[in-house]
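Okay, so here's the structure we're looking at.
Here the complex is missing one protein chain, while the rest keep their positions.
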Amino acid sequence: MRIVFKTDYMQDIRPWKDGHQLSLYLILLALVVVAPWILNDFYLGELTNVLIWAIAGLGLMILTGHTGQASLGHAAFLAMGCYANVILLEQGVPFVLAFPLAGLITGIVGALVALPAMRLHGIYLAIFTMALSILVDDIIVLTEPWSGGVSGKYVGPVSLFGLEIDRWGTPWAFYWLVLGVTVAVTLGYINLLRSPMGRSFIAVRDSEVSAQAMGVDVARTKTMSFGLSCMVTGWAGALMGLYATVFNNETFTVIISIQLLMMIVIGGLGSIHGAFLGAVVIGFLPQFLSISKEYVGMVFGGSSVAIPGLEVGVFGLILIAFILFEPMGLYGRWLKIRTWFELFPFYRKDMFKRQKSYLKTERLR
Amino acid sequence: MDTLQLLISGLANGCVYGLIALGFVLIYKATEAVNFAQGDLMMLGAFIAIGLTNAEYMGLPFLPSVILSIGIMGVIGYLLDRFVIRLMFGQSQVAVVILTIALGFVIRFVAGLIWGHEPHALENPMAGGEVRLGDLVLGMEDVAVIVVTLLLTFGLFAFFARTKLGLAMQGASQNQLAAYYMGIPVKRVQGLVWALAGAVAAIAGILFAAKGSVDPSTGLLGIKAFAAAVIGGFGSLPGALVGGLIVGVMEPFAARYIAAGYSQIAPYALLVAMLIFRPSGIFSQTRVKKV
Amino acid sequence: MSLLEFENVTLKFGGLTAVNDLSFEVEEGEVFAIVGPNGAGKSTVFNLISRFYDPYAGRIRFDGHDLLQVKPSGVAAYGVARTFQNIELFDHATVLDNLLVGRHRHRRTSLLSELFFTPSVKKQELQNRHVVEEIIDFLDLQPYRDKMIAGLPYGVRKVVEVARALATEPKLLLLDEPASGLSVEETTDMRWWIDDIRRQMGITVLMVEHDMGLVSGVSDRVLAMADGAKLALGTPAEVQSDPAVIEAYLGRAA
Amino acid sequence: MSDALLKVRNIESFYGPIMAIRGVSLDVHQGQIVSILGANGAGKTTLMKTISGVMDPEKGQIIFADQEIQGQEPHKIVQAGIVHVPEGREVFPLLTVDENLSLGAYTDIDRARVERHRELVFNYFPILKERRNQEAGTLSGGQQQMLAIGRGLMGNPRIMLLDEPSLGLSPLLVQEIFGILRRLNEEEGVTMLLVEQNASAALELAHHGYVMEVGRIVMDGSAEDLMKSEDIQNFYLGVQEQGVRETRRWKRKKTWR
Partner (left out) sequence: EVQGVTDTEIRIGSVNDLSGIFAAVGAPATKGANLYFDKVNAAGGVHGRKITFITEDHSYQMPKAMQGFNKLLNRDKVFMFMQNLGTPMNIAGFKLMDPKGIPNVAPLSAARQMLQEPMHNKFTSFASYYDMARVGTKYLANEFGGKEACTMYLPTDFGKEVLEGTKAGAEEAGITFAAETTHKPDESDFVGSLSKLKDAGCDIVSLAVGVRQAITIVGTAKKMGLNDMKFLGTSASFLTVVAKVPGGVTEGFYAAASWQDLWARADEPAPKAFIAEYKAAYGEDPVGFSMLGYAAASMVVKALEAAGPDLTQESFIKAMETLDYTDDLVGNHIDYGPNDHQGADKVYVQVVENGNWKKLYEE
């Protein structure tokens, strides 16, 4: 077991525990940067997709994982970001500007939405945001002059610093774009968490009364959290639009909102890692199931889809298993595995057995 | 006259929402878990009744098969709790929400596998029957929905308010630890409530399938019923009914008087407006914590 | 002018008058204790100062400001910090992070600079930590510094609450039953801490407490309340010998 | 002496990887009041929780009336006659005072007795009667504590586990509480296991005492013996030479560590 002695305040402030951990992260970063040379187009595309979901997950994590405000409507903000980006591009705004602006606009809209949502808690907030998510479909239809209504919109390749970025034509360039955004958002998130604003988010999540008593303006903090969350989600939406190249009112459904929430819960609420782990599960597991189906088919014979919807059924079962197995999310499980290795051989067999736990009402605020 | 007709059919429709909402509220009231699979349980209940009743399947007489399906759904509800939900005892509510959403996927898949994806209607003696009051027409099924919903709401309300078990359920939802300290078998109580919710889902499903038809994605109706429960004040049984009625009555009037393109938005717009002005519903169930 | 002025304040919950035309002042630099039977309205007085409730009538002024004009979060900004009778900590954060939230009112950086963690943010963070570590030392919390609140024993949490309140560097510190749940030994520690808080840090203390030993040990003046109204006000000795207080609160033996 | 009503043998309890109880054994005899003293974090609450079944011990046995009860579901343990008045009140916040009391008697099917107990509780704590329709969550801290104790009394216990019952009560009520406990013990023969910070009152009431430190029992003896012990006097009873502490905070080392 490595024991880190604290000798300097900076040790708590900088985002890595020690050089060892830092080097691990740097290796990971190097690996993902060179991914286009390692992976074929299919897997690169899937990795891109997972990263886009992870960005969306980071967005929702700010709000739900760190500020404790459950949203079942974040697909609405994906849509917002996506449309804002494309409409700006159509107006001739260069991508370098259009993309950040798309997030910013979504963030501002999110903060505005937060104003009426401020007095809502828990399930009431969840259903409020869900209603927004359901309405966004109709809003897109009603704002046809800008949104293209039901016929939707098409977004072609974009260019960034002279580089042609095209999901299908230059998948590696698109991947790097997404990776760049992912890294930037993650760094911003880390910085947030070690700054006063990030701590005030956690304060609001854990106890609104004492946050107030410490001088945290709860309403303002929630607005900020909504704004930031929606901004990041908006970027994810813009990337999703570029990834799909075509989208309309039926693209960002409430089901996607639900999947986003599932993703961060399965990954582990309240941790950055959780957003990534969850994105792998929600983003890649269905593909994995679909691919493994071929091999199952090869072994047991019969190429055809015998049971329609089987993958979704199995996917549901696996999600259930994940949650039953580790209600604190995959990141919680990962931490345990790591502790196990660190303590080796001084672990006890039932060290991580769940002690009985009990809930109290959430109807008191 | 027109208005009255809209009102009456809105009420009947609202009762269906109320009935599904009751299932949500039941589980919430006793466990503070939000069961997002309630709509899917209703769909399953409907299909079980169809499987027992309809000529192409087992063709049992209507009444016994209705009773049987309510029983089966009660058992399914209990087993769901016993073998799935209970493993999550004491874990965060969000995790339970996600769990029930995933359960919904699985239920939809199973139903599709057994009964296919096309709509099925429940063969029933009420079909085609109607009650006429002057110019007003009301289907027999609508009458049944209204009667059953009212009875069930008041029955459940009395159960929670008057019986020791009902009180214990409320206590268990507010503080599981304290409930145990009082000797309440919290897990068994929760199993009971899931059984009850299963039975209520079956009743809702049967009435729904008799009134129209069901397919595996019918469960999505649960979302609107959920909205209804929230409007009423999540956790309040009369609230579920009132919320259901508001949404139900809202719909025909919106469809009648609001321009196309906007009318279908009305229930959700109402929900949003409602929450802005009454952040915890009509019969608020939340309190400010005393410190 | 007194530091805190409570003037003819009344608060009702439905038919129940929890605070009834109550007036008192807390002077700068003193330790002022409130005692009284359970349900007398002591915590409610704190909650009024924290602006969790709007009084039905009366005025509350702090350091020349009308507290009724500010939001609950504004009270801390003026320099009032508090602890809670039933402990309200940020359960899923470490002791250190809890204390750092206490520094919130000294935040001078913008969201943007925090997202980039600019040198000014870093400087502020180092400064915050400096203050917080001093408090951790002062209250002997080193062993718990990086522990989650959720796993701490009751007594330690009480101390963390005091620490978090101190981290705001307040002018006035409100302590709601700081010694309840503490052992005799720990209560003695608390007594010296309160003493030091007043003497060394120059912080005025307003405290609700049932432990008469602690009350008479540290406080300059004591207000005894019953049914939301003033029963007696004076030095600890005066109040303790007041027959009405003995009758309603202390009992014969004490 | 006869066999103990409650026997705890070598109990170990964990919070995840943290060992909070490290092999505790104790006996509570029928009709006795046994008190546990100990500093913050000694593990007193954890021990109580382990006995009442809301936590599972890793090792050891708990024997109540000759039945092994460790690791059982908590409601079974209550039905067996062990009632726990927990630390930190734990009332049902959205139920009224009356409803809270009714739930306290959940295991009791004798209606007449339940009503008798309710009157008894109202008798002890008149304020609860006055507030019988108030939601428990809006009671003051001390009122909630009264409710918690009252609710415990409703359960018709054979043995009561009391975790800091005097927490947050006014001095007058503290005296009354100890009087009530004594009467319950003497008149109704209720056995009690009591955790109290107010050590002098606790020892005065108790027949026997244990001292816990960091998850272990470090001392035990009859209440009189403990009261005479110098360590106990210093650390739990606050008998101290004021002069020494006046200048600077200074701590004597405990002799048993």
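Labels A, B, C and D are assigned to the chains in the order they are written; within every chain, residues are numbered from 1.
The rule we apply is simple: contacts are C-beta pairs under 8 Å (C-beta built on N, C-alpha and C of every residue); 3 or more make two chains touch, one makes a residue touch a chain.
Given the structure is predicted, the values throughout are model-derived calculations rather than measurements.
Taking every chain of the complex into account, the chain not shown here touches A, B.
Touch with the chain omitted from the figure is made, among B:Gly74, B:Gly166, B:Gly239 or B:Pro252, by B:Pro252.
Looking at A:Thr170, A:Thr186 or A:Asn248, the residue that reaches the missing chain in the full complex is A:Asn248. Of the listed residues B:Arg108, B:Lys187 or B:Lys290, the one in contact with the hidden chain in the full complex is B:Arg108. The chain omitted from view is touched by exactly one of B:Gly23, B:Gly139, B:Gly171 or B:Pro185, namely B:Gly139. For chain A, the residues in touch with the chain missing from this view are 40-42, 45-46, 49, 134, 137-138, 141, 149-152, 154, 168-169, 240, 243-253, 255-256, 286-287, 290-291, 303-305, 308-309, 311-313.
Not every partner is drawn; the one left out touches chain B at residues 2, 5-6, 9-10, 12-13, 16, 108-109, 112, 116-121, 123, 127-128, 130, 137, 139, 212-218, 220-221, 223-224, 248, 251-257, 260-264.
Everything that follows uses one rule, which is that only the chains that are shown with their structure count from here on.
Following the contact convention of this document, B, D is the list of chains adjacent to both chain A and chain C. Chain centres were defined as the mean of their Cα atoms; on that basis the chain farthest from chain B turns out to be C.
The distance from the centre of chain B to the centre of chain C, with each centre set as the mean of the Cα atoms, comes to 47 Å. One simple way to say how far apart two chains are is to compare their mean CA positions; for chain C and chain D this gives 28 Å.
Once the centre of each chain is set as its mean CA position, chain B and chain D turn out to be 44 Å apart. Among all residues of chain C, those that touch two or more other chains are 43, 52, 84-86, 88.
Residues of chain D in contact with at least two other chains: 15, 54, 93-94, 137-139.
If the chains shown are joined wherever they touch, the resulting network links each chain directly to all the rest. Across the interface of their complex, chain D is touched by residues 13, 35-40, 43, 85-86, 151-156, 177, 180-189, 192, 210, 212-213, 248-251, 253-254 of chain C.
For chain D in complex with chain B, the residues that touch the partner chain are 52-54, 73-75, 78-79, 83-86, 90-95, 99-100, 102-104, 106-107, 135, 137-139, 151, 155. Only residues 32, 34, 84, 87-95, 97-99, 101-106, 109-110, 112-113, 173-177, 180, 223, 226-227, 230, 234-235, 261-262, 264-265, 268-269, 271-272, 275-276, 279-281, 285-289, 291 of chain B touch chain A when the two sit together in their complex.
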